[in-house]
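Just one protein chain is left out here, and the rest sit where they should.
Right, chain A next:
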Amino acid sequence: MSPVDPPPATDPWDRRVADALAFLRGRLTGQYEVDEFGFDAQLTERVFLPMLRRLYQDWFRTEVTGREFLPEKGGALVVANHAGTVALDGLMLSVAVHDAHDPARHLRLLGADLVFTTPVLSELARKMGTTVACHADAERLLRTGELVGVFPEGFKGVGKGYAERYRLQRFGRGGFVASALRTGQPILPVAIVGAEEAYPMLADIQPLARLLGLPYFPVTPTFPALGPLGLLPLPSKWLIEFCPPISTAGRSEAADDPMVVFDLADEVRETIQSTVDRLLARRPDPFGP
């Protein structure tokens, strides 16, 4: 006990109240930092991540392996499989990356255009550190040593039916590989298991999707049958595994070579697919403990 400590600091409850009020005052008077991408680290750490962590721990009982492959500093392109109708896997991966190391690191996701054309969603996404999936943003983040998260399957991954669960879709043009090569940052494949059962998509009502301007209109066991209650994800068991990084250092001239880009994209896809299969074998019951 140091004698200079003010008496209120010794009471944890009092300190918590003072801390919360100071946080509110900072928010109310605009005294916080937002980076050039619109990432609000304070809001993410104090509001978004604690909320998501409840879902991550208590609802999905997420288990993470291979944390040691996630670099403690420096940039890396984190590439994961995408599933589950709504992109919950991006949010859960953000929690997994944040909680993997101390001091914590933030995952900067690359999001689809649809995220940024939608009001409210675009605002929340930017505050959580997501930015538009384009070369300029990905490479700017990688060059400044950030962990950048990307789901190369895009809507093909989240919008596939339940029957196709855990079968990785095509990886587009492999643009993410070119970004990693150009910046010389490693690619870190990640396998995520559990997202498919959280919102199993039984059918896709295409006419309705076209009407609403969406890539698909999902029918799950609970949505739209139970209305807004159907938005609650099913309590599937989640496993996340970080795989060994693939180095791209000193190969920046290969970024324009389509053969190299496709081969590397394939290698990443194969790694994720085989890891997903291994994780599935470890989890016989999708809704198990």
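Following the convention adopted for this analysis, a residue touches a chain if its C-beta (ideal position, glycine included) is under 8 Å from a C-beta of that chain, and two chains touch if they have at least 3 such contacts; residues count from 1.
Methods note: contacts and distances are computed from a predicted model.
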Record-based protein name (UniProt) of the chain missing from this complex, from "4Fe-4S binding protein", "NAD-dependent epimerase/dehydratase domain-containing protein", "Phosphate transport system permease protein" or "Aldehyde dehydrogenase": "NAD-dependent epimerase/dehydratase domain-containing protein"
Which of A:S122, A:T222, A:S252 or A:Q273 contacts the chain that the document leaves out: A:S122
Chain not shown: contacting residue from A:A18, A:L211, A:L231 or A:A249: A:A18
Contact set of chain A toward the excluded chain (per top definition): 8, 11-14, 17-18, 21-22, 24-25, 27-32, 34-38, 40, 113, 116-123, 126-127, 131-132, 134, 136-137, 140
